[in-house]
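I have a structure here, written as structure tokens, and I will follow up with some questions on it.
What you see is the complex with one protein chain gone and the rest in place.
And then chain A:
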Amino acid sequence: MEYFLQQLINGITLGSIYGLIAIGYTMVYGIIGMINFAHGDIFMVSSFIALIVITALGLTVSTGLGLTILALILVLVTAMVIASVFGWTTERMAYRPLRGSFRLAPLITAIGISIVLQNYIQITQGARVKPLQPLIEGGYTLMTRVDANGEFAVRLSNMQILIIAITVILMIVFSLMIAKTSLGRAQRACEQDRKMASLLGINVDRTISMTFVMGAALAAVAGLMFLLYYGVIDFFIGFVAGVKAFTAAVLGGIGSLPGAMLGGLVIGLIETFWSAYFSIEYKDVAAFSMLAIVLIFLPQGLLGKPEVEKV
């Protein structure tokens, strides 16, 4: 029971990170009907930017709490801004020029951007993993069990609280933005009928750009969280996390915002529980098998829109 609870906490934390990345996939897919294959690498680049800024600021665990929080906000803003530029550029270079072309063309250019980003980071930052000493320590012991095997404590770390809280807040802010603001309405309009949206005066190109930018900014939040939580990053994390988050987006129903979050949680939980109870080597197989099973029975994903509604 205690062990289960601990895995649940860990799974939700991991799932939050996947969910934030998955939103970028799902939003871009919603509006242009294509996967942004460079998205995972924008996440990876963001975590490197975060690491560089943290190092430059000389942040360590002995920095006072107030100062740490201020500094992390600065780190986050920097990472989000730079990631947004990468997201915007990806759309301009890989997608927009090929919008009238055959369907696979932009996917190939996006994979090209993905390879460029990975190789660029590999060359400039090195191929080996980069460590970061923990900045936020401490936490709460929720319960302790003592038995013949010794003591087992269920821990909820401050870092986990931070990740889950930020994710929940961002989800609420984002859902409200999509539902209530004119940008959100423009995005939904472009998603449902791009030509009609432009007939009503929506600048479709700019709306698509903004969607890439928003997805990239969320990936940057995830990139900073990943860095702080795991403490090691390398040039390849974007591929691994990207594939998982993409799986999460498809599992939840590609194009659906709550679906992306739910998919992220499911993938995070499956991965964590599988590693805890079965074998850690097969955790990815478990996650992808889940995807296959869901898609057989629910081709639209868990919360996807049924096809009939598309007019």
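Just so it is clear, a contact is a pair of C-beta atoms (placed from the backbone, for glycine too) under 8 Å apart; a residue touches a chain by one contact, two chains touch by 3 or more; residues count from 1.
Everything below uses one rule, namely that contacts and distances are computed from a predicted model.
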The complex's invisible chain, by UniProt name, from "ATP-binding cassette domain-containing protein", "Pyruvate dehydrogenase E1 component beta subunit", "Cytochrome-c oxidase, cbb3-type subunit II" or "Aspartate carbamoyltransferase regulatory chain": "ATP-binding cassette domain-containing protein"
Option from A:Leu5, A:Val85 or A:Met196 whose C-beta touches the chain left out: A:Met196
Touching residue (missing chain; options A:Arg96, A:Lys283 or A:Lys305): A:Lys305
Sole residue of A:Leu8, A:Ala71 or A:Val204 that reaches the chain not shown, by the stated touch rule: A:Val204
Sites on chain A contacted by the missing partner chain, in the whole complex: 182, 185-186, 188-189, 192-193, 195-204, 305, 309-311
